[in-house]
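Omission of a single protein chain aside, the complex is shown with its protein chains in their original locations.
Order as written gives the chain letters A and B; numbering starts at 1 within each chain.
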Amino acid sequence: MSLLPWFVAAWLFAVGLYGIVTSRHCVHLIGCLTVCQSATYVLLLGLGFVRGAGPPVFYDHPPGMPAVDPVVQALVLTDIVVGAAVSALLLAIAIQVQRRRCTLDPQALRPLRPSKRTAE
Amino acid sequence: MTPRSRLVLLALAALILVPAIVRIALVLPGFGAPTALYGQTVNALLPDLRHVTNMVAAVNFDVRGIDTLGEEFMLLCAVTGATVLLRGARGERGNLRAGHISGRPVLARADATTLVCRIAASVTMLFGISVALHGMTTPGGGFQGGVIAASGLLLLYLGEGYAVWRALMRGPILALLEGGGALLFVLCAAGPLVAGRPALENVLPLGDLKDLYSGGLMVGVNAAVALAVAGGFGLLLLEFMEETRVPADDPAPEEAEP
Partner (left out) sequence: MSPDAILPVAVLLPLGVAALLLGLAHWLPTQLPKLVAIVTALAVCGLCILLIRQSLDGPVIHWFGGWTPDASHRPDVVLGIGFQADPASAALAAFCAFLFGAAFVFAWGYFDAEHAHFHVLMLLFLAAMVGFCLTRDLFNLFVWFELMSVAAFALTAYPLGRSALEGAFHFTVTHALASFLMLAGTGLLYAGTSTLDFAAMGLIVARLGSDPVLTGGFVLVASALLTKAAILPFHLWLADAHAVAPSPVSVIFSGAMVSLGLFGLAKLVAQVFPADPHVMGLVHGLLLWLGLGTALVGGLMAYAQRHLKRMLAFSTVAHLGIMLSALAAGTGTGTAGFLLYAIGHGLVKGALFMLTGILLAQRRSADEIVLYRQGPGLWAPGLAMIAGGLLLGGLPLGLMHGATHLMHDSAALPVTLVVTVATALTGAAVLRAASRIFLGWSGAPGPELLAPTEREHEKPDRPIWLMALPPLVLLTITLTPFEAVAPVLGAAAARLSQPDAMPLPLPPMRRECPVALLLTGLLFLFAHLRRRPLTSSARALVRVERWSFGALQALHSGLIGDYVTWMIVGLAVFAAARIG
């Protein structure tokens, strides 16, 4: 089916969103954010695919052979670095939050509001 | 809002968004049909213009090199931020005593582990350097090679234990590596400017197709990215590993001086 990659991307994003919205642990939330990011990978790489074409590396086959789009692959490489950077930062923040609040429940983390003693 | 009411809102939003997504999916060219002329042009022109065979590296380091510069600095920024966040509360002096979860046994490290990890770490780091060097000809490049080399450092920790690892990994040296790589990239971009050419233009001799040295200035940019990524991920590993140590202000049992 030639529409499948677009629906897979949308579904992945929806699943990640469901995880974020119902999450009860910050590290789980960061993982769901990664799932949302995978949706963009699928979309971008799907946009670049050409049926019957080889990779855009002309070492074994000569230049001029049909190859897939290298520009979206370069965009995805940048996207992966972005994802790694943001995940590292979020995990560092999570470590510090755990130190100070002894909880990593997103339902209990509300900036500038006094923390409730009882669980929500 | 409770999670249930959030899900209700999300479901209502999905009712509106799903038809829009279907409509867009129907109009997009089918999966497998070539979409953009940009990529096809790159595939057609770049092997002759820059004597490289890896088109993705050509796009990353030459055609859209300034994007890679920004992304490199984004990694540097994130590593600096994580360093500040983790070091800020802990202070810089680490303790050599490992954190201990009560109830778990502490096992000594087997000799076989040390041997296998030494071999594996050496092979991994060499492989990472090889992937980085061959970035212009085969799939790979600075990012991939840098990350592989940095993961070799983790194997070193597994094999040697924290004390030896920490003696080998110096924070300032890694920061120098990272900053030096980023600075090298900026110099590659600014160098052609001094000569009156556009920034990041490929002013070095281009070399031959399928050769180890090909692509001209791309080799310098590739090396810069590899250095910066290896240094950055090494710093990240160092900072996160320090978190497993007991905090320095816990009284050590040996401290009995007056």
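The rule we apply is simple: contacts are C-beta pairs under 8 Å (C-beta built on N, C-alpha and C of every residue); 3 or more make two chains touch, one makes a residue touch a chain.
Everything quoted here is computed from the prediction, not taken from an experiment.
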| item | value |
| --- | --- |
| Chains shown that the absent chain touches, full complex | A, B |
| Candidate in contact with the missing chain, chosen from B:Ala98, B:Leu126, B:Leu193 or B:Leu212 | B:Leu193 |
| Chain not shown, touching residues in chain B | 1, 3, 6, 9-10, 12-14, 16-17, 19-20, 23-24, 27-29, 35-38, 41-42, 45, 62-67, 69-71, 73-74, 76-78, 80-85, 88-89, 171-172, 175-176, 178-180, 182-183, 186-187, 189-190, 193-194, 196-202 |
| For chain A, residues in touch with the removed chain | 9, 13, 17, 20-23, 26, 29, 33, 36-37, 39-40, 43-44, 47, 71-72, 75, 78-79, 82, 85-86, 89-90, 93-94, 96-97, 100-101, 106-107, 109-113 |
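Assume only the chains that are shown with their structure count from here on.
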| item | value |
| --- | --- |
| Touching residues on chain A, where the partner in the complex is chain B | 1-7, 10, 14, 17-18, 21-22, 46-51, 55-59, 63-64, 67-74, 77-78, 81-82, 84-86, 88-89, 91-93, 95-96, 99, 107 |
| Complex interface listing, chain B residues touching chain A | 3, 6-7, 10, 14, 21, 24-26, 28, 30-36, 38-40, 42-44, 47-48, 53-56, 58-60, 64, 67-68, 71, 74-75, 77-79, 81-82, 85-86, 89, 137-139, 143, 210, 236, 239-240, 243 |
